[in-house]
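So, chain A:
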Amino acid sequence: MKKVYVIEDFCIGCGTCMVYCAAAHSEYPKDLLKAFKLSSLKPVPRLFIEEEEGNSYSLMCRHCDEPLCVYSCISGAMFKDNRTGVVKVDKERCVGCFTCVIACPYGFIREGSENGRSLPLKCDLCKDSFDMPQCVEHCPNEALRYGEE
Partner candidate 1 sequence: MNEGKVRISSGCAIAGIIDRKREMFSGTDIIESIAVMHERSNGLGGGFAAYGIYPGYEDCYALHIFFDDKGARQKTEDFLNCNLKVGMTEAMPLRKVKTVKKPPQIWRYFVRAKEQKLMEAGMSEDEFMVQAVMKINKTIKGAYVFSSGKNMGVFKAVAYPEDAGEFYRLDEYKGYLWTAHGRFPTNTPGWWGGAHPFNLLDWSVVHNGEISSYDANRRFIEMYEYECTLQTDTEVITYIFDFLIRKNNLSIEKAAAVVAPPLWEQIAEKDQKNREKLRRLRGTYGSLLLNGPFSIILSASNGMMALNDRIKLRSLVAAEEGSRLYVASEEAAIRRVAREKLERIWAPRGGEPVIALLEGADDIFLKQDEAN
Partner candidate 2 sequence: MGINLVMQEYEVLRNEAKCIGCKICVNQCANNVHRWDEDWQMIISDDKYCVNCHRCVVFCPTGALSIRKNANDFTFNANWENRHIKNIYRQAQSGGVLLTGMGNDRPYPVYWDKMVLNASQVTNPSIDPLREPIELKVFLGRKSALNEKDEVFKDDIFPWLELDLPVMFSAMSFGSVSLNVHKALARAAETMGTYWNAGEGGVHADLKKSMNHTIVQVASGRFGVNPAMLKEAAAVEIKIGQGAKPGIGGHLPGEKVGQEVADTRMIPVGSDAISPAPHHDIYSIEDLKQLIFAIKEATDYKKPVAVKVAAVHNIAAIASGIARAGADIIVIDGFRGGTGAAPQAIRDNVGIPIEFALAAVDQRLREEGIRNEVSIVVAGSIRNSSDIVKAVALGADAVYIGTAALIALGCHMCQKCYTGKCNWGIATQDPKLVKRLNPEIGARKLVNLLTAWQHEIKEMLGGMGINAIESLRGNRLMLRGIGLNKKELEILGIKAAGE
């Protein structure tokens, strides 16, 4: 399946991906300023930037073939879309137990909340609002690639 890959040599750790990721998953997915200034909840990015030994990497859900988050979900809310391969959360079913957060071996799921309800936050490849993951679209150094492995 198509996923986002980081090209380590060119990730400069600027955080532009995080800004656009957060906005894309906010109440105003297509307006950066409104997303950050008008949203009732602070926009939270779904991806992470790791830095080590001067190198940085932008990282996010790998949408695993053997998704431990899905297997561990107690309510059946976390599921892998058969058609797209994207691992997603069914908000209606989620009980906010965060077993998935613990189960993810990479730590790519954040604890979050929406309207007072606890919810796990994770990369959905921006499928809801965009054709292209916004981290890839806006990476200033072309360090993120969206495609087959």
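Everything below uses one rule, namely that contacts are C-beta pairs under 8 Å (C-beta built on N, C-alpha and C of every residue); 3 or more make two chains touch, one makes a residue touch a chain; residues count from 1.
Quick note on selection: all candidates are chains of the complex that A comes from, given by their letters.
Keep in mind the model is a prediction, meaning the values are calculated, not measured.
Of the numbered candidates 1 or 2, 2 is the chain that chain A touches in this complex. Residue ranges of chain A in contact with candidate 2, taken from their complex: 9-16, 18-20, 32-33, 36-37, 54, 138, 140-143.
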